[in-house]
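Everything below concerns the one structure shown next.
Every protein chain of the complex appears in place save one, which is left out.
Coming up: chain A.
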Amino acid sequence: MIQYIIKRFFMMVLTVLLIATLTFFLMHAIPGSPFDDDRTSNPTIQENLEKYYKLDQPLPVQYANYLKAIVTFDFGPSIKKPNDSVNSLLARGFPISFELGIITILVAVLSGVTLGTLAALRHNGIIDYLAMTFAVIGISIPNFILATLLIQIFAGELKWLPAATWQSPLHMILPTLALATGPMAIIARLTRSSMLEVLTQDYIKMARAKGLKPSRIIIRHALRNAMMPVVTIMGTMLAGILTGTFVIERIFAIPGMGKYFVESINNRDYPVIMGSTVFYSAFLVFMLFLVDIVYGILDPRIKLHKKEGESS
């Protein structure tokens, strides 16, 4: 186990380093400098600006500076918003995005698992049919489309809920719903199919024969095993939710990290792009790492250290 964690940790660092390097060289492959606009057409101003942002140094030195910036977590000032440093933007945006993400995951997992379990217990019944229809539809509607539809219906036509911003719990309903529906549908489908498989297993029959309460059988015996596929896809799901926050925050004018990220892309604000890309990927890769370890803890049948040599 320890050996596996160390190995995975090493892979994690390698992945982040790869992304960081990729980001750096991609950004420097763009022709022209970030200061190519009217305001700074004066060559002296440009030179000074480049000096200020340390863009006048040779590439290897810049790369070294950049790696140092990552390790010390200090990405310097933003180019388009000179009063803000990349760090302050991240510090301002991240808590909000994190809140949105956590609520979304909670909603998606809790309702997805409940829906999937109910569907499995009423296999081929009406609940099953309705839940799976909902799931296929949920998977098919892109989150940004769902978000705009929700605004149009609940904020535009019915005027029940506010259309934008992130202030009260009431404001959180629509963005969370828009972001959580897709993952919820995927979780519901997965839970249903693995639950159906688990319910035919001998140990469930055994538990029934012992006369345990059905609720106890499902929660203690079936669900824990049925959850394994769900844990497996948590990684990809997190990535989806994370990128989903970009559009959702834009649509609902939520001042989170995604909004700054999209803004920085549209203004070509390189320090912010680089900083947030590295931050996002490091966060995501770390989450994948955690998911892997949780997986190992949840399923005692998996002997992690035996994975050496063969990987599927």
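In this text, contacts are C-beta pairs under 8 Å (C-beta built on N, C-alpha and C of every residue); 3 or more make two chains touch, one makes a residue touch a chain; residues count from 1.
Heads up, the rule we're going with is that contacts and distances are computed from a predicted model.
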The complex's invisible chain, by UniProt name, from "phosphoenolpyruvate--glycerone phosphotransferase", "Ubiquinol-cytochrome c reductase iron-sulfur subunit", "NADH-quinone oxidoreductase subunit M" or "Diguanylate cyclase": "Diguanylate cyclase"
Option touching the unshown chain, where A:Ile6, A:Leu59, A:Leu110 or A:Leu149 are the choices: A:Leu149
Contact footprint on chain A, counting only the chain that is left out: 11-12, 14-15, 18-19, 22-23, 26-27, 29-30, 136-137, 139-142, 144-145, 148-149, 151-152, 155-156, 163, 239, 242-243, 246-247, 250-251, 262, 265-266, 268, 273, 277, 280-281, 284-285, 288, 309, 311-312
